[in-house]
Each structure stands twice: as C-alpha cells, then as structure tokens.
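With one protein chain held back, the other chains of the complex are shown just where they sit.
Coming up: subunit A.
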C-alpha cells in the first residue's frame, strides 16, 4: 500500500562489535498504517527497539543498515543529516523507556518543551510558544502547568516525566509517534494513566502510533494490529483480536501461554491446623530510616504477617510500598524500629549472634538480579556449595554430591558444576540462585522479585520450577513481587502493600477475586490482562466514570 505512514522493507541491521558482525535485525518487513496503533512485541534481543531506532536514523555509528525504510514515500536511509533533522520531532516523534533519563537533567522541563516548539515552529512569538507549552502540559495531565515549567526532571515522578516526554513528542503534531517500551519503568497504576494519555493523543494529533513492548497486556490494551518479533525477524503480523484469539505461529502461542495467569493452584497449607509454630511471624513491624536533613522516613508501618510452614505468601505492592524492606528486615538487613520478627519461633531481634546466625542459616534468599547476586569469579558449583560448607561444614566428595543433587533438582545438568555464571542465560542463573537458596533445606525462603528481570517465556519456566521445588522441599515462602499475575500464579495467600502498610491480606482467591480495599481494586484493574476485549471494556468504564 502506498499510503502507509512508515514502511520497513527487508530491513537488516548489523552491529560491528570487536571485529565481529552481529545481525540484530534480519529482513524485517512491516508497515504502519495511517491512524492506527501498531504494537511491535517481542522478548529481549528480538530487534524490536533497533528496528524503531533505525526509522529515525538514531542507531549508533557501529550499526550498518540494509533494506529500505520509507516514511510517507520518502527513503529515510537515503536522507542527509539536515533532512533527518527536519523529519525527527516534526513528523516522527519518539518517546523512550526511561522517562527520567530521557530528559536533560540540567534544564527545566519548560526549557526543553519550549526548545522543541521553537526548533520546529520558529515563526511563533515568545508568548505564543509559552502558552503552547502550558497548553501541552495541560493536555498530558500535568497539574499547575504554568508553575511546572520551572521544574527540573528530578523534581518530577517517573510518570510525570513520561507525560512531559509525551508533551514534547506531540508538540508539533507528528504524523507518527514511536513509543519504545513507554511504561516498562513505571508502576502499573501509573502505566495505565500514561497509556490513557498516549491513546488520547492519537485522536489529538490524528497520527499513527508505533508502540514497542514486551508486555502482552499492554498490547491487548492499546493495539489495533500487532507485529510479533523474535531474534531479529518478524514471526507474525495480525489484527489484535485475531492474534489473541487465533495465533497462527507456535512462537506467538508460546508467548501468550507464558503470560502468567491464575491456574487455580491447590492450596497446600489449608490442611495445617492452628497449633503449629508459624514459619515466619511478623508482629507490629515498624522500619524507619533517617533520610535527608534528619527527616525520618517510615518505610514499614505497623505490619502484621504470618506464614504457616509450607505456605507461599505473595507480597505485592508498587515501588516504594515497603515490600522489599519487609524481606530485608527478616534477613536482618534493615533496622527494626519496633515490633518483632520471629522465624520458626526464634525472635530475630534478640539472642546472641551465634543463635541469630543459626536462625538465619534456616532462611534462603533469591534476589531479583541473578547476575549481580552470583560471584562472577566462582563456578556455579562453588556458589551453590558455599552455604553448605560454611554452615554445615560439608566438604569434598560429599559436598560435590550434594551440589550435583541440587543442580538436578533445579533441572540443570549436574555436569555444569564447573561452569561460570557468564556462561549461563538469565533464567539458568536464576535456577542456580534457587539451588543455592534451598541448599540448607530452609524453613523459610525470601524471594524478592525473583523473575522480574527475566523475559516472559523464561519467567514462566522459572515459576514452574519454583513451584515444583517448593512442593518437594515444602518450605514456607515470602514471595515479593510487583506483578499481580505472577503472585496469583504461585501464592496460597496474598498480602497487598501500599505506603508501608498492608492494606489487605487473605487467601489468594479472596484477595484477588473479591478485593475489599480500594487500593487492591485499583491495582487489579490497572494491571493489563492479555485480552483485548477485556481491556477495551475496562477502558470504556474508566472513560465513562
């Protein structure tokens, strides 16, 4: 079709890295039609971001581009620097993943917005530019826009920064807006607001939107059509309803299946009666930090939580809600201001250091970033065996045997004992972290966002492994996550945190299916589900109400 806004034809992108050529995009063809929202979805390394950067000539100098990119019939790859400058911002605008990092930290947002308007509409007077800037901030829902012009990026939240980026992007009524993972760095409730603003812009600028994302929920929420990419190639292009109802490619199917959904996990803890000592008991816990200027920040505020042996409790909340601080205070890594934490009956605030060390050796931990939490200079066998050697004094052949058993229990070949973390993928490294965490047969496991650094298909396999390991070793687990769907999938009980307090807790079904607290309700509604019809219904409700 000749009236396509943007067209990629057999696009290839090669990167020169240290003398070798790495193909990031391989013969990609698709087009953005006028007025539509096209989502490009794929996992990390699929080439989706590289493709979009190529459209604006924004690739780094070590990239070489082949094929054809045409914008409104003009060949983008053949454009001179001046022609590209005229295209960027004026006709094709772009917003990025990290909104705080995408704004220049040393200039006010007003300066950056006005700079954009002046660059493309030099005929406007100073006063006209200023009133246009205020109008734009108002449009994207920034309160008190006139005063906010003087604010610097660090004075605004991530969501507000992304709104400012959108204001800058739509300042000159572009024909195409490219949004590269625009909400990945944001909390779900903020994500929803930003997506609403983004969609509202479509009618205002009467342009098309190309949105790049890894999140099938976001796709279902905003897209008209979808391009699925994998390892630099297009797997499937389809209308959004067709894609979710009848995915034609096995990879698309796998991707959709990998999205965590409730699977009606049997509650294993229900049979335990009340007389048992809880694996973890948190009573009236308060954690305070001394912030800047001696101001006291209360990160955890009067929290009560109890985990029965063998029970998984999901602790959900947005960033800054205090959920990770609770995990840290159980491990003795956060100052307990008031209240009590008991692990298998042992208070963690009292006792000799030897008693506490023994108690802590009964707690396993899995962190978010498996790359950062494994020693890069130690083999994975050494990393897994270290707790056994330190706390149990296991040595030599026996240690090796135990480590190999542990590797097998997380479905890694025992022959990988001598491998180093960098030889493993992210998902495999997280399996190693799990093996290390369960090496001392813990009564309690703290898992802090264990899958949020992983791609969705990898996340699915790790979560599955996690559940089977839990069933086998039967430890209690505090599963900390921002992702409601993940918590839904693994937990017996759910506790929802907001502003340092637990606003709601109970059995998974009760909390997630019939939430009582307004915050839980908002959180559940904000998390996009991979179902376009459901998302359209929710959006309709939101706009009506």
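Please note the rule applied: a residue touches a chain if its C-beta (ideal position, glycine included) is under 8 Å from a C-beta of that chain, and two chains touch if they have at least 3 such contacts; residues count from 1.
Here is the rule we go by: contacts and distances are computed from a predicted model.
Only one chain is not pictured, and the protein name UniProt records for it, out of "Oligopeptide transport system permease protein", "Ring-1,2-phenylacetyl-CoA epoxidase subunit PaaC", "Low-complexity protein" or "Iron-sulfur cluster assembly scaffold protein IscU", is "Oligopeptide transport system permease protein".
Touching the chain that is not shown, out of A:21, A:44, A:64 or A:85: A:85 (per the contact rule at the top). Of the candidate positions A:22, A:154 or A:472, contact with the unshown chain belongs to A:154.
Considering the whole complex, the residue from A:63, A:79 or A:102 that touches the absent chain is A:102. In the full complex, the hidden chain is touched by subunit A at residues 56, 58, 81, 85-90, 93-94, 96, 98, 101-108, 115-116, 119-120, 152, 154-155, 165, 168, 292-293.
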